[in-house]
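Quick one: this structure, given as structure tokens, is what I'll be asking you about.
One protein chain omitted, others in place.
Labels for the chains are A, B and C, by order of writing; each one numbers its residues from 1.
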Amino acid sequence: MPTKKLNIGLMGCGFMGRTHSNAYNQVNKFFNLEYQPVLKAACARKEDEQKLLPFAKNFGWESTETDWRKMIERDDIDVIDIVSPNNTHHDIALAAAKAGKMVLCEKPLAMNGAEALEMVQAVEKAGVANMTWFNYRRVPAITLAKQLIDEGRLGRIFHYRAKYLQDWTISADVPQGGQTLWRLDAAVAGSGVTGDLLAHSIDTAVWLIGGIDTVSAMTETFIKERALQDDPSQRKPVLIDDACAFLARFKNGALATFESTRYARGRKNQNTFEINGEKGSIFFDLEDAHQLQYYDHGDDSHVHGWRTILVTDSDHPYMKQWWVPGCVIGYEHTFINALSDFLKGLETGVPVRPSFRDALETQCICDAVLKSAKTCAWEKVNL
Amino acid sequence: MPTKKLNIGLMGCGFMGRTHSNAYNQVNKFFNLEYQPVLKAACARKEDEQKLLPFAKNFGWESTETDWRKMIERDDIDVIDIVSPNNTHHDIALAAAKAGKMVLCEKPLAMNGAEALEMVQAVEKAGVANMTWFNYRRVPAITLAKQLIDEGRLGRIFHYRAKYLQDWTISADVPQGGQTLWRLDAAVAGSGVTGDLLAHSIDTAVWLIGGIDTVSAMTETFIKERALQDDPSQRKPVLIDDACAFLARFKNGALATFESTRYARGRKNQNTFEINGEKGSIFFDLEDAHQLQYYDHGDDSHVHGWRTILVTDSDHPYMKQWWVPGCVIGYEHTFINALSDFLKGLETGVPVRPSFRDALETQCICDAVLKSAKTCAWEKVNL
Amino acid sequence: MPTKKLNIGLMGCGFMGRTHSNAYNQVNKFFNLEYQPVLKAACARKEDEQKLLPFAKNFGWESTETDWRKMIERDDIDVIDIVSPNNTHHDIALAAAKAGKMVLCEKPLAMNGAEALEMVQAVEKAGVANMTWFNYRRVPAITLAKQLIDEGRLGRIFHYRAKYLQDWTISADVPQGGQTLWRLDAAVAGSGVTGDLLAHSIDTAVWLIGGIDTVSAMTETFIKERALQDDPSQRKPVLIDDACAFLARFKNGALATFESTRYARGRKNQNTFEINGEKGSIFFDLEDAHQLQYYDHGDDSHVHGWRTILVTDSDHPYMKQWWVPGCVIGYEHTFINALSDFLKGLETGVPVRPSFRDALETQCICDAVLKSAKTCAWEKVNL
Partner (left out) sequence: MPTKKLNIGLMGCGFMGRTHSNAYNQVNKFFNLEYQPVLKAACARKEDEQKLLPFAKNFGWESTETDWRKMIERDDIDVIDIVSPNNTHHDIALAAAKAGKMVLCEKPLAMNGAEALEMVQAVEKAGVANMTWFNYRRVPAITLAKQLIDEGRLGRIFHYRAKYLQDWTISADVPQGGQTLWRLDAAVAGSGVTGDLLAHSIDTAVWLIGGIDTVSAMTETFIKERALQDDPSQRKPVLIDDACAFLARFKNGALATFESTRYARGRKNQNTFEINGEKGSIFFDLEDAHQLQYYDHGDDSHVHGWRTILVTDSDHPYMKQWWVPGCVIGYEHTFINALSDFLKGLETGVPVRPSFRDALETQCICDAVLKSAKTCAWEKVNL
């Protein structure tokens, strides 16, 4: 049973606000932890107050704020959790760190590497706990992939190939900007699929394989102009990348391909990766998140084959906390698992990963990718 | 926002106690309902009090009881929810109904049809709301299957084939009886896989296709003797059915095969059904619960094929309440969805299904199956 | 290079005539054998001569006959290969054996067990080589399954489940009888799916697991009346079984379910079996004939999973004779593989299986199944 309270201040009340609120409510019911998060305050802009109030009531937030600076000034807040649009991460994180708060931040960490670097410096200077919510590291099958690699089951890595495919912006009638579609507005999102989807793929890749050295990328914007969500009478150029693909060389010599798009008809949330090593291979697809495919070259040769591991057993990562073998968990549980790891990090003194510094690396790779798409040349990742 | 409180008294604190407690905590955060369940009291046997207390604290139950009759006497309880072993359902339900409480009961409803009939009569005489927790009806893909059938997409039904395969009792070292292994004790469970697993398969089948007329069954107990969980020095004969398979004829003329076992190495929770109709077919597998396979004979002939429907879109059953397309829900959500339907039933006055009466039909089919396995003859289902 | 000629006389020129003719033409090009079949004569009824002549020319048959008794009298024929409808097998086989010819026969061996027994007695009395064309034993993945079982990889067998599903007779407009639809005419075919499809499933099962002791079956004829192919103005009752399902107990104690139908919309040739043993499980589906699924309980527990073995490697049965790893073979190759085994049997003196006697066992099981469907009782298999 938890013995320490941890007061949370949530910045934002959109889709990620929901997943995080749920995590704060659920984590202690399933994980045995010293710390118990308290849903102290939720914050949104004044103009979003009509959305904020029922949101806060629904999830049990004790109070609300409409000025994020006031939230940071509150003494009863231990942790600032940033789930607001990308262009707000930097300023909130810097102020929170300065105020000595722990800082959690949704991905992508920042609009670009320069911002991200300042955020890293701020939390490290302040010496505050910090985590970036790359929640997919906590999909049990992906955590298992990491475990298999750490066990030496793949041997020398030759290839990595990642895709993150969706199809929800194909229609030219989808507007851009506004409260729910800011991901299509470059001024708010920083980039399109690169920051939104490839950041996930890159974080996973670097975690599993190591750093990326150089990249060659291309991007495309298929629908050149869209109406504004907040003012449908206005049409503006679309400035984000609808699609992005890049070649990469890892520092360890492995080759990689990465691709992301929101124009892959029929793919809803197909975040896949395949790793080919000398001794074995792994394949994962988020649309079948309860499975990990694994090929073991050490098997007897006439029974070589790709195994579908149903990642629901009690000896699989995180699963003992949940139900029984054969019973899957869902999308939201990746956030609960991540939160548990953060709290366990506070308990043990071993900081959780991915830290802001880890996310900085991903951000720098995204920067190199976007630069390469512009220069049409191979670009080195600058850390 | 809910305006009416509904006080819940939970009978039991085992695995199903966890799934139901979670549902009571979560339902209003995701469904817009008039009623809000209040976790009023949780009850277990006196000898299980050391398990009950932390359970209750963890999930937020306001109080505990160790005498189920006392719980039923409490005026502050509106609903009795029975999640205790099968041999306790009947007496609790009868007392609860007599006391005018609404009654929810885990499956199988009873030890046999005779008990179940008394339970139906009790709740119907008392006129109290009632539901049996056949939670798999609320797997969105299964609810979608029902919808496709109701839309007439399959036409005349020729075949139904169901399997429910697990492998967790293969080892002769697994003991029987006791707090966590009562499902292997016939005196507590009533039967083996028939009541535990096939009851699910049958409930789904009858819901989707209609009533079953006659059955021919076989059962087997592969491990004839097991130690007792509570006293490992004692070995007793195993009296449950480890495996059961039966042929059936539906009233509408369709043929069916059903099979269940806990000896299917490699199958963890493989609850599948396939329906073949004149115009189309459907296939479902609980191990890939986010998918429904559908074959539409109306497609152009050169593109005929089995479609894998990823049941995560906002126009799929229940999914609008959860996350976004491509994001799956887990095992526990089937209970939350079911609870939402129960509460919506109170709100609208249209009683939720499956009622106790629906579960009675499943129980009578189970009885006919077990009887057929003994008589080695076709048996008619007696309702 | 082959040194001995073997003169073949083919009885029939339908679909199976094509697959066998192709096998005779191809076998020596891919297998290193002493014997070389010579396409000596093809035979069909006088009324089918207009079909026989181009057939024979196309595949290179040196001569034709329109009286099967004359074919048997020919001195230049070593082997009689029977691919004519089921009701002709018995008489041809008896005459051929009496004439001292080797006899190959398509499945099912006969109209019933009594006929089959006489055929067995005839070939055994004559001491002539004989084989029944249960070609699916020569699907490399099925042969591999046999090998895995023989290696002891499954341990004690608990369950066997087989399906053979098709959908080509759903339309009430499909006629019965005649040259291409005699499989719907009970007087010619003997039975419906039982002899046509379940015979395959049973042959495989008995080969892999051993003999069947008792069965409980049901059959159904969904379309009660069909026009005659040869005279569409006439409609006659359909006397075959459109569908058949049965429960079975193997002599070794394993339980089984078998099902076959031609009314499973969307299933074209879905011949599947799954075997669950204490140490492992196997699954096969003819619609993905190049794969075998295998679950090995001996794997490390966190990487347990069903492996998809791509059965195209040179250490897989038969595959070294064909192309290179990753290159599949097709339906027709099962006949070529079988023929190679027959010829190798002549060479080594170790008779090929399945012999007529093996096929008799399958026939007796089919008889018990059909009898059980009529008596609505469990029936013992009489060998």
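One rule holds in what follows: contacts are C-beta pairs under 8 Å (C-beta built on N, C-alpha and C of every residue); 3 or more make two chains touch, one makes a residue touch a chain.
All values reported here derive from a predicted model rather than from experimental measurement.
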{"item": "Of B:D203, B:D242, B:D296 or B:E379, the residue in touch with the unshown chain", "value": "B:D296"}
{"item": "Residue, one of C:A114, C:A187 or C:C327, that touches the chain absent here", "value": "C:C327"}
{"item": "Positions on subunit C where the hidden chain makes contact", "value": "1, 15, 18-19, 22, 25, 28-29, 54, 57-59, 166, 168, 268-270, 286-290, 310, 312-313, 322-333"}
{"item": "Positions on subunit B contacted by the hidden chain, ascending", "value": "144, 147-148, 153, 292, 294, 296, 299, 301-310, 313, 315-316"}
{"item": "Touching residues (missing chain, whole complex) on subunit A", "value": "158-159, 161, 163, 165, 167, 170, 216-218, 220, 222, 243, 245-247, 249, 253, 255, 257, 259, 261, 263-267, 274, 276-281, 295, 297, 304, 306, 376-378"}
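Note that in this section only the chains that are shown with their structure count from here on.
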{"item": "Taking each chain's C-alpha mean as its centre, the one farthest from subunit B", "value": "C"}
{"item": "Centroid spacing, where centroids are CA-atom means, of subunit B and subunit C in whole angstrom", "value": "42"}
{"item": "Inter-chain centre distance, subunit A versus subunit B - centres from mean C-alpha coordinates, in Å", "value": "36"}
{"item": "Centroid spacing, where centroids are CA-atom means, of subunit A and subunit C in whole angstrom", "value": "55"}
{"item": "Shared interface positions of subunit A, touching two or more other chains", "value": "310, 313"}
